[in-house]
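The structure under discussion appears below in the form of structure tokens.
Note that one protein chain is taken out, while the other chains of the complex remain in position.
The first chain written gets the first letter, and so on, giving A and B; residue counts start at 1 in each chain.
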Amino acid sequence: MSSKKPMVPSTDSCASAGLSMRKVALAVAGTLLFAAAGSALAATPPTSQVNTTHLAVTDNEIIVGQLHSSTGTMAISETGSIEAERLAIDQINASGGVLGRKIKIIQEDGASDWPTFAEKAKKLLEENHVAAIFGCWTSASRKAVLPVLERDNGLLYYPTFYEGLEQSKNVIYTGQEATQQVFAGLDWVAKTKHAKTFYLIGSDYIWPRTTMKLARKYIETVLHGKVVGEEYAALGSTGFGSTINKIRLKKPDVIYAAVVGGSNVSWFKQLKAAGITGKNHTLLTLSVTEDEVKGIGGENLTGFYSAMKYFQSLDTPRNKEFVKQFKAKFGADAPIGDVTQAAYEGPWIWKAAVEKAGSFDTDKVVKAEETGSISIDAPEGMVYLESNHHLKTRLRIGEWRSDGQADIVYTSDYIMPNPFPKGY
Amino acid sequence: MNTFYSKWLGGKKGVIELAVLAAFIFIVLPLWLDIFRLNMVGKYLTYAFAAVGLVMVWGYGGILSLGQGVFFGIGGYCMAMFLKLEASDPVSTARQTTPGIPDFMDWNQVTSLPLFWEPFHSLIFTLIAVIVVPGVIAYVIGAAMFKRRVSGVYFSIITQAIAAILTILVVGQQGMTGGINGITDLKTLHGWNINSNSAKYILYYVNGALLLGVIVLCKYVLSSKFGRLLLAMRDKEDRVRFSGYDVANFKIFTFSLGAAISAIGGAMFTLQVGFMSPSLIGIVPSIEMVIFAAIGGRMSLVGAVYGTWLVNYGKTAFSESFPSLWLFLMGALFIGVVMLFPNGLAGLYNSYLKERLEKLVLKFKQSGLFKKLNPVKTELQNEQ
Partner (left out) sequence: MDGYSISELWSILVMQGFSGLSLFSVLLLMALGLAIIFGQMGVINMAHGEFMTIGAYTIYLFSKVTEQYFPSLMPYYFLVAIFAAFAIAFAVGYLVEYSLIRHLYKRPLDTLLATWGLSLIMQQIFRSVFGAREVSATLPDWLMGSWQPTPDIDIPLNGLFVMGISIAVTIAVVLFLYRSNWGLKVRATTQNRIMAGSVGINTKKVDRITFAVGCGIAGIAGASFTTIASTGPTSGSLYIVDTFLVVVFGGAGSIIGTVSSAFSIAQAQSILTFFLTNAMGKVVTLMTIIIILMMRPEGLFTSKVRK
């Protein structure tokens, strides 16, 4: 499962593009080996040249925003992203910054409240004139921020796996959209577990609903299986007794779950208590990363499967290095989940795009991103930014162990992002 | 003229109060703040509608509603439905399976516009609905409760449960309501771009004017016989009842009035912020609205506006300067106000500042300058 050698995916003949590609690869390598390597390469073009849109850029500093919930119910999930983005930015700074400028972060608290997210995004863009925002976690917060971004022409790097159906000029999605997460996982479970019947359960909001819609269609038309139950639990609900009894009654081959937040903990604890475990049932979930495992308890998950693009246990030198750096900064206990890793990719992709564009201006950066020729050597392996603002990545299936880590039992080929799937 | 002066504006004291508030909203804040911050204040001032409504319902009516967010939310959703329909014309939604319906419906496999959305194609209907729908809902809830003499804490907890139910319903029926994301991406009002800077200014002033209008209306209601009965009822409900008045009807009216006022705030919120979401109708925002009213002084209509502004300003300032500590400061603010200034800002003003200010004013009046400047008003005062 070694990461592939960086390849240049575009046939771009422009010399400067090729140069910046190499620069990116070198800069990334630089952080891994010694911090100074990148700075020698990064030239410092004058501010007037890299900033024509009144961004907060000086000759030696560039300001970016960070917008997550550090309070409220979503702080549980977003903490990892906050940490990962900080780590990435620190590493970029240690390797000489972006276009010769150090990155300074202004952190704002979305407080798990969507209007607050919109307000803070506006503040970052209109008062602080940040060049990019790394942030948001829930779809609701992204939807709230979106009009602000489009009006003020801001740039958001969004780390969460999400439902798709969106492609804004002003957002780069570093998590997977639904088709990337759903189809390959269903293929795997149908093939290895000979599954024919599925029980779908999710929390009641747009991401699980959209995901389950895709899953149902795929199960019925491609896998020729049967969905024997589909259910949505109110966000935050903690009682799953009745749902679990329904599952017993239907006896599905696979329980396909996308339960989130605090409900997730109750769901798995109650499954285990009801005698539904990895030993006697196949459960594939889309919403459990190492972050959630910490709250659920590994012993309640043993033998269940998650479909993610990244697991902390991924056995590559690049990932081991990343895990080491992350733990050194945030403590040995800090878990690294899929979204955390995707959040880590955000600043690196932004850096690569800025350097390719030779400018911090949103329009130029987006144009560079839309060439489809940006790729980075991330902890999960090489990822490629496609022209539709999503990443081309792999999907992995992890089987949870009682210590809260996953054994990766399957790795897919690269999957093209397809936020607007036809026929679904 | 005289009735208008004394009843609607509340006499000299009332005029000064209103004038100061008007100056604060229309002159001080716009001069002090750039458009971004001003728009933010505009958002806070929409909550002030709910707080003013609570002053009527709670301060004067003695009924603590923990579901004011419900009405704020319904008002906001009515407006959002209209704006969303305008944003979902067949051209800009051509990518969808069913063009011409809001995007979130399409994502939820809804293929035609639900019936209750249809009338919201009309702006006139929407504007009426913003006030009437919450008013009627409040009437139904109020009639059911007050006729059965549900009161005090019981009423509060039932309204809280209603807020919980509405949140679950809105979140659960996402094909029709947009679910937890709410109704987002609202752009124009009859072709007028509500996200432009000029629109933000205009909306801010409209919002301020409406707020002042609502306060004047409330003053009128309070200065009437009804207002005096309301106070009597709050203090000795049984005596009012024994005097032959139907207490329940007064409560129902006040509750509906408070609901309609909150709903105007909700509609203005949608216009100024550009979306509406269930996070504004639940239990937490409803309690926050009570806190705004409490901090302003629960018996003071203008105090509610200052209270709302102050709490939200504090929230923003604290959370920008101390991202990880601001909850401590907010918590301390609530406890401090309740413990030390039970009558909120208005009480603070009455017990500390009022006398000094009055002395100052008196001095100013005795000086010849005032008489020269304002001969008519002085005469009026002498008459009184």
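The rule we apply is simple: contacts are C-beta pairs under 8 Å (C-beta built on N, C-alpha and C of every residue); 3 or more make two chains touch, one makes a residue touch a chain.
Keep in mind the model is a prediction, meaning the values are calculated, not measured.
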Out of B:I16, B:V110 or B:A164, the sole contact with the unshown chain comes from B:A164
Answer key for B:W32, B:W192 or B:F328 versus the chain not shown reads B:F328
What residue numbers in subunit B mark contact with the hidden partner chain?
64, 144-145, 148-151, 153-154, 156-158, 160-162, 164-165, 168-169, 171-172, 283, 287, 290-291, 294, 324-325, 327-328, 330-335, 337-339, 342
On subunit A, where is the contact patch with the chain that was removed from view?
70-73, 75-76, 78-80, 204, 231-234, 236-239, 241-246, 248-249, 262, 264-266, 269-270, 272-275, 291-292, 294-297, 299, 335
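The rule we apply is simple: only the chains that are shown with their structure count from here on.
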Approximate Å spacing (C-alpha centroids) for the pair subunit A, subunit B:
39
In the complex with subunit B, residue positions of subunit A that touch it
70-71, 107-109, 111, 113-115, 118-119, 122-123, 126-127, 138-140, 143-144, 146-147, 151, 163, 165, 204-206, 209-210, 213, 232, 234-235, 420
Flag every residue of subunit B that touches subunit A in the complex, lowest number first.
34-37, 39-40, 43, 95, 103-104, 107-109, 168, 171-172, 174, 179-182, 184-187, 195, 273-275, 277, 279-280, 316, 319-320, 323-324, 326-327
